[in-house]
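Every protein chain except one is present and positioned as in the full complex.
This part shows subunit A:
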Amino acid sequence: MKIWALLFFLALWLVSGPSGAVPEQIEPSIEVGYRPAIDTDEGGFWYKVDKIEEEVKRSPYLVREAEINLYIKDIVCRLAGEYCGQIRVYIINNPHFNASMYPNGMMHIWTGTLLRVANEAQLAAILGHEIGHYLRSHQIRNWRTARDGMAVAAVLDIGLGALTGVHGLATLGMASGAMAFNREQEREADRYGVQLMVKNGYRPVEASYLWDHVVREREMDESKEKGSLFFATHPQSRERAHALKRLAGVYAAKGGRKYKTHTERFVKRVSPLYFDFMTEHIKLQEYGQTEALLAHHRQVGHSKGMLHFFSGELRRLRKNDGDIDVAIDEYKKAVTHRDAPAVSYRELGYLHLKKKEKQLAKKYFQAYLDKVPAASDHEMITFYIDSIK
């Protein structure tokens, strides 16, 4: 190599700086306790979002179970520090992967997100990202830019509630189209999220693993939402995973810290609601996605009884060649675990009935009623039991 080429690369290295420097700390752009005066443009904007928040509180899609709410609120508080009191978390029952932040401190996290994250560190990555949007006042900045075009105002007037998933199972396209952050803001929020993770002892590389999972899931998915606004405005998942991995590498190289993922704690807190969350997901009829999720959940360590049950559900509903036999097998595996849903027995009863294996059907129907004598379909099941001699 010629000497000038060496000099050129040396110069390039000096200009770009040695890799591995911890990125500059991002500072909040709002003060603790910040609230705009009502007679300002921002105050008016908050007023509208506050009204939406009132609707959110009444939404039938709000997950109200205390334990999961306290758990997530606690993580948010640790991440947001002195800003904790300004952020209100609402868990929305929607099986898609989404979380959103509003300028007044209202944060939404969809239950589908809890099905994608593998541990508390990954959840912290999402929550930290959303807190990042809030602390850097991304939304009001966007609103000021868009105001002339009235685009965002128009969205508010037709009711953001309908777009946030609080009135219905909004799809990602609808939800993110309402108030998309631009890519630069998304990147900043990602960096902020990692910064907050590190500060709280969460393993920073987990943020990138989450996006690796998202990439894998989408590869297995023949989804209707591939071209959605969510993926148009969010940095490509691959690019994002890569950038986050690089960033995590920088923090890891710095050393000296023992980072945690808190996987067990996460699984324990989510497991009481896992059945409900997955039931909504399977109803999407996105079987490729469900399959990817179940594979992911096996790695995460969710309950085996539940995993076999939902593998059975997936096959029973998808009905590809050979699926029904696999479904029977999966339900049978499920019921060897104590935490299997009781409806596993019922589904076994029905599938054996369809195969004209009446005595087996009767056995499982009886087992179902023994488990849940007051099941809402007990009359139907009793009818079958009585009709099989």
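Operating definition for what follows: a contact is a pair of C-beta atoms (placed from the backbone, for glycine too) under 8 Å apart; a residue touches a chain by one contact, two chains touch by 3 or more; residues count from 1.
Heads up, the rule we're going with is that contacts and distances are computed from a predicted model.
J.: Can you pick, from "Amino acid/amide ABC transporter ATP-binding protein 1, HAAT family", "Ferrous iron transport protein A", "PsbP C-terminal domain-containing protein" or "Quinol oxidase subunit 3", the UniProt protein name of the chain not displayed?
T.: The record for the missing subunit names the protein "PsbP C-terminal domain-containing protein".
J.: For the chain left out of this view, which of A:140, A:220, A:284 or A:342 touches it?
T.: A:284
J.: Hey, which of A:33, A:60, A:322 or A:373 is the one touching the hidden chain?
T.: A:60
J.: Since one chain has been left out of the picture, which residues of subunit A touch it in the full complex?
T.: Answer for subunit A: residues 55, 58-61, 93, 162, 167-171, 224, 280, 283-285, 317, 346, 350, 353-354, 376-377, 379-380, 383 touch the chain left out.
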